[in-house]
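Apart from one protein chain that is not included, each protein chain of the complex appears where it belongs.
And then subunit A:
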């Protein structure tokens, strides 16, 4: 540049000659400042993606420059998030491009002391060989005389952080290989939601969408810390609040959600059924139910069998309990006069036992439980055996006094909640519930959800704008990993996995699952279409469409049973795909000991999570319980591709299937799980090609042809989604599941997702900005089923088809057009008149009346009383948690749920509870919780410096009173002890957690965030060390939201002193192998 230019650029010159005489503005600007441009402007391109953290599914904009991601921020086009992101979503750039990510495959030889790098192709071959060998060694043709055709030697865990397409291929491949132990985070998180909502309404997902909360007049957040766990979704609660809604937060702790609520109700962890039952009783006693809604849309009038006995009659149990086996025979719960078809004419006790053990309730994720389409009823609601009266009697003792006694909630506060809900329900006003794992993670979790479902049906809030039940799920695609399940007991679309049975052919199997009325009657079409998607041309009418290729269940094969099988030595190989059970599952010590018994372990993740390194530096190495050189487990670590490096779909907590586009290729050896699963399957099939061993028939018949693309031979995710959507006989994509046939002419990977690829267009990738649409935003993404956003929306109109009120109009009957009209796709037959009455012999959708909003239910109604579907009762009952300081005030003879699944073994002992001797050794209640700044088991947050510095250490929250009682130093250390393990935490003394008065005495509660483990930037002990494995019988979900423990000042012991301390506590408490395992007191 010339001298005169330089002179003119001189700040002094600019100051003298320009407008900025003082030299404090433009004259002082340097050349660098002048040339500043934001990298959002200079990027080569920007890709629309979806956040990989929680299940809100915020839109993300991914900016790429020179094939590198340079910025990730919110997508303003998203109607869900409106461009906003929480701290985790905001940290996605560091997550995906930061130094914590691994890019090389690592291998640990059996008994090895360290990792060795391994070539990717070699590693894939080795894993394929391990799978084939282990499968061969552990193959089982039959068990107890019935055909199973499976291997119990291999298991897989993980899927909620993966794409739907990845979960689809994982389940398809493993099922083809005869592996039944396929599980993911959905098991430990919201499996009880599927059971609870599914049996109540016919579908097991959230009934509404978060943006609709803006129309609520009252929102109850309970069993959820909405503002901390779903911050961007919480904006919709704030919108409601800005419009005058009343926000109630019921929680043992006062959290960031409580800070924005109008009313915080401190409650004893584990007593929510008593609380909700109290509200139900209030509504029934005060006759505040929305009578017209209840009469027409629920089973309130239906008569129950005269053989039915309530818990009030039998001191805390329902009729039909086999106390020794710990399960119910539910025949007496059925509607009057109903006999439900069994698989065979004869009773098969072993089969029954196995079915009870497995629990079938999640198979009602889209298709209700079986009962008669029409049973005797009393529309006056006065018959003593009508559901309304049965319900009333069941909840009669759930008085405000009982609620105060059991929950520790003063009756005035309780009545204020009742008043708010009843005042805000009815024709003109609606209330909604938002809940999460504070409700689901209990040994009676499914019944918690049932209680809220009953209440919302009584108040007439289901299917209405501003109403409904918002189940807040936790991972980016955990709804998807339930819908297209990497779960042991389900096939895509909540079709059940078949049980081993002598005489179970396809037709018998269908006969025991389908219902007569509504869309679940066509179950055979959905199932056959799935078998065609799985086995392609090999599946024909003659071989029952390869129905016998499916491996059979013989009970529960949940992740917790798998851990037991690992400890017992029968499960040899394990895949972990984006899940970290050494921190995130109950009883983390047993999780690690289980893995120590494996022959081989494959871990796929971003960083070396605790579940990958336990053999080298885990807590058992520290305590001396295990020695690295003694551990024979061969371990493979495969670096995983991030969501920015692959295309695919996530299904958010509102059933919205949202596509994320790949922005860049993964680096190094990082690959997507789609790549891994596809190429693993390809290799296995190649290695087994030509085999005549009948064991290999199923995997060779499995259709496994997918197009690949790009330098890494990445499978085309669109093609997988198209298979999920389904094709007709002419190969064209299907538009709706009503097009599915049961003659083998259609193929469909997941019937409830049929329509996601309608017209050959990826509907999930639609990105019409929310600002250009109404709040329903029907042209953004695609929701199952059939792009319906509020389910059961027929109920937003009165029986005559007019809206209940103008203010709450959502769907209405347009008599002139002869169709339903409104703001959403009707969750109903589009041209079924409101006054339609079917013929007596009509079946399927033809049998649906004009006032049957619950079209997946056997009788078309919402179930206040569940005559079938759940293992632990037709109605929720208050029971104490497994470990509890209290007796059951309602039924002292039945302290805990009689059908809960107990798995007492060394390392998983239970505490004495209530009045039992030794209960005082663990006198405090512990509840686990989340923090905004971290994410689940920490794999995606504890390696991030930006998130770690926000919450750098594991801490416990205690009240000043508890701190004084136990001598805990604020900001010091405390040790928390249960029969399972002991951990240490920093002490945060706060008044946000208060002692409560329960059953006449003071009880203290301790809050423990569960995010920590020993690896990463931010390290600490894992709260789940303390938690026992005791499970809800319907969903096999653990109870980590209410347990007991002792707390003492100071750090925990190291080395062998640690297990010694834990053992000493067990001795003092007198714990044996039967402690806490009784069915009755």
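Just so we're on the same page, contacts are C-beta pairs under 8 Å (C-beta built on N, C-alpha and C of every residue); 3 or more make two chains touch, one makes a residue touch a chain; residues count from 1.
Methods note: contacts and distances are computed from a predicted model.
Student: Just by its UniProt name, which of "4Fe-4S dicluster domain-containing protein", "3-isopropylmalate dehydratase large subunit", "ATP-binding protein" or "Molybdopterin synthase sulfur carrier subunit" is the chain not shown in this complex?
Tutor: The record names the chain that does not appear here as "4Fe-4S dicluster domain-containing protein".
Student: Touching the absent chain in the whole complex: find that residue among A:932, A:975, A:1024 or A:1079.
Tutor: Answering carefully, the residue with contact to the hidden chain is A:932.
Student: Who touches the missing chain here, A:49, A:192, A:334 or A:413?
Tutor: A:413
Student: Could you tell which one of A:314, A:809 or A:950 touches the chain left off the display?
Tutor: Final answer for the missing-chain contact: A:950.
Student: Just checking the interface: what residues of subunit A touch the absent partner chain?
Tutor: Counting over the whole complex, subunit A touches the hidden chain at residues 11, 18-19, 23-30, 32-34, 36-38, 40-41, 71-74, 76, 83-87, 89-91, 93-94, 218, 227-228, 231-232, 234-235, 238, 244, 246, 254, 256-260, 262-266, 410, 412-413, 416, 419-420, 423-424, 931-933, 945-953, 955, 970-971, 986, 988, 990-992, 994, 1017-1018.
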